[in-house]
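A single protein chain has been removed from this complex, and every other one stays in its place.
Chains: A and B, in written order; residue numbering restarts at 1 for each.
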Amino acid sequence: MLRCNDYVFAISPEEAYELNQKRNNVIIGGNGWLKMGKRQWNTAIDISGLGLDNIEENSEKFDIGAMVSLRDIELHKGLNSYTKGAVKESLRHIVGTQFRNTVTVGGSIYGRFGFSDVLSMFIVMDSYVKLHKGGIVPLHEFAKMPYDNDLLLGITVKKTPLKIAYSSFRNQSTDFPVLTCAVAIGEDKITTAIGARPSKADIRTDSIDVLKDIENYARKTARSFNYESNMRASGEYREHIAEVLIKRTIEKTEVHYGN
Amino acid sequence: MEIKLWINGKKITDNVEPDMPMLEFLRDKGCYSVKRGCETSGCGLCTVWLDGKPILSCTVPLMRANGRHITTLEGLQEEAAEFGAFLADEGAEQCGFCNPGFIMNVLAMARELDAPSEEDIKEYLSGNLCRCTGYMGQLRAVKKYIEHKKGARSDD
Partner (left out) sequence: MTDYKSVSKPVRKKDAMALVTGKPVYCDDLAPKDCLVIKLLRSPYAHALIEDINTSAAEKVSGIEAIYTYKDVPNNRFTTAGQTYPEASPYDRLILEKRLRYVGDPVAIVAGESEKAAEKALKLIKVKYKVLEPLLDFRKAKDNSIIVHPEDNWKALCPVGADNKRNLCAHEVSENGDLEKAFSECDAIVEETYHTKANQQAMMETFRAYASKDVYNRLTIVSATQITFHVRRIVATALGIPKADVRVIKPRIGGGFGAKQTAVMEVYPAFVTYKTGKNSKLVFTREETQTASSPRHEMEVKVRIGATKDGIIKALDMYSISNTGAYGEHGPTTAGLTGHKALALYSRAEAYRFVYDVVYTNIMAAGAYRGYGAPQGIFAVESAVDELAHKLNMDPAKIREINITKEGDIMPAYYNEPANSCALDRCLEKVKDMIDWDSKYPARDMGNGKIRSVGMALALQGSCISNLDVGSVALKVNDDGFYSLMIGASDMGTGCDTILAQMAADCMCCDVDNIVVQGVDTDSSPYDSGSYASSTTYITGMAVVKTCASLTEKIKKYGALLMGCDEKDVDFNGKEVYRISADEKISLKDIANSSMCNNSNALYASEGHASPVSPPPFMAGAVEIEVDKETGKVDIIDYKAAVDCGTVINPNLARVQTEGGIAQGIGMALYEDISYNEKGVCRSNSFMQYRIPTRQDVGRTEVDFEPSYEPTGPFGAKSIGEIVINTPPPAIANAVYNATGVRIRELPITPEKIYKGMKDED
């Protein structure tokens, strides 16, 4: 349960940022993960009044506010048209509708959780996070940055022409994934993300020449990541699943977008 | 901290601890239909609507509902009975403990989805666990209810 001595609705990003500099204060996204901790916080900082709950789309990009719910992203026509449904596919297995109405993309991305379908999906796209102090940072760089006290304001996805697809492997339909895989194929490059290894999603980028031998690419790319064992699967099995999912996800791009 | 909000259309002003969970607050206010089944946002028993959208009252901080509208099954008694009759006619209410959260989500689905397929229904409701029924009786009830609503609409 979330335990805090004070609850503040920030009236500006600057106020939220300032409050967040204290070690015992915390920004609340959807409170999905935070509430399971046992820590007693001093101030819970609510940023839901900062207008960060919209998805704005123009011809070049999507600007997604940090407080947009996973469900709103899942249902967003523009994002799903751009990704041919891959965004929906990456979200629809997460717990249930009410949960996805409750939790936020900012919380998911900021958390950089190992199991994150969201990070796995967005990291292969031309995505950037907007930080209050740190400015605009490519998502794949942000994923590797240490946790700090900056404030994540939103995510920008540029409409770079990409063929995008997503797959996850779960032992049970709404469980944490055993493995996640996202693929984005551009004019000359392919980027593959593998997440839930069980550590967080990371990417490999290669020339699209590798697509001449997809099996070989899938095998080599799967092997290039490290895997570990946990309750859900062994590292060895994860590596095998990674190879299968890379292959299948590339096939999905072909089916969804055509060759 | 002071909070002002609407529960089932009734305006409530109260002074609460800043970390009061919405679920416990609603039960304190007499909405006993709202149940807790887990601590990990995974069972759906505590489902209520916040401004008309189904959410988990175990998870959304109460303070975030300030100035907003919460709906619980206490505020949807007629609809609950209407759908509930289909559930009861399958024997699929069983122990009943998951019913309020489940019914809140069924009623939200009926508003949100137009003519959902069996797969749509299963996906929309997948966050509502039930250990008694094996879900089949619930599915039969939902399908019959949707047919019934469609019939009622076409009669208009």
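As a convention for this text, contacts are C-beta pairs under 8 Å (C-beta built on N, C-alpha and C of every residue); 3 or more make two chains touch, one makes a residue touch a chain.
Here the structure is a predicted model, which is why all the values come from computation and not from measurement.
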item: Contact with the hidden chain (one of B:D14, B:E90 or B:E112); value: B:E90
item: Chain not shown: contacting residue from B:H69, B:K122 or B:H148; value: B:K122
item: Option from B:A80, B:A108 or B:I146 whose C-beta touches the chain left out; value: B:A80
item: Positions on chain B contacted by the hidden chain, ascending; value: 32-33, 35, 37-40, 42-43, 45, 72-74, 77, 80-81, 83-85, 87-100, 103, 122-123, 125-139
item: Missing-chain contacts mapped onto chain A; value: 169, 171-176, 178, 231, 233-234, 237, 240-241, 244
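We take it that only the chains that are shown with their structure count from here on.
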item: For chain A paired with chain B, centre-to-centre distance based on mean C-alpha positions, whole Å; value: 28
item: Chain A residues touching chain B - in the complex, by the definition given at the top; value: 1-7, 9, 28, 30-32, 35-36, 44, 46, 48, 92, 95-99, 101-103, 173-174
item: Chain A-facing residues of chain B, complex; value: 1, 18-19, 21, 39-42, 44, 47, 53-56, 58-61, 63-64, 66, 105, 108-109, 123-128
